[in-house]
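Below: one structure in structure tokens.
One protein chain omitted, others in place.
Showing chain A:
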Amino acid sequence: MHIENHPILGKQLQEPVTFYFNDQPYKAYTQQSVAAALMANGVKKFGLSRKLVQSRGLFCSRGRCCSCYMTVNGEDHVRTCMTKVEEGMSVYPNLEDPEVRREKHGD
């Protein structure tokens, strides 16, 4: 849920954007991180851990723990707590290690 009227900071959510998670549209606001935007829409599970294959989501929101890795606009392992949500952004969960050697990387 978005906090439309913050008790101390007032009405801060001004510019709405639409972004896509698993191709489904969701509403967010420009100053929010991708991770926060997902949580506002009730999405807490961002991916799976590589070894034990357990659910993972936002943890530190400071860009240090890497628990919130997702695929954003085609790029894997993006720290979604440090990335601002943008209009039309496409987000997918981080389900496995990215393929580093891909055709588009010339390998």
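Heads up, the rule we're going with is that contacts are C-beta pairs under 8 Å (C-beta built on N, C-alpha and C of every residue); 3 or more make two chains touch, one makes a residue touch a chain; residues count from 1.
Convention: contacts and distances are computed from a predicted model.
S.K.: When you check the chain that is not on display against UniProt, which of "EfeO-type cupredoxin-like domain-containing protein", "Potassium-transporting ATPase potassium-binding subunit", "Thioredoxin reductase" or "ABC transporter permease" does it turn out to be?
M.R.: Hidden chain identified via UniProt as "Thioredoxin reductase".
S.K.: Footprint of the hidden chain on chain A, which residues?
M.R.: 1-4, 6-9, 12-13, 29, 31-33, 36-37, 39-40, 44-46, 49, 54-64, 67, 81-82, 84
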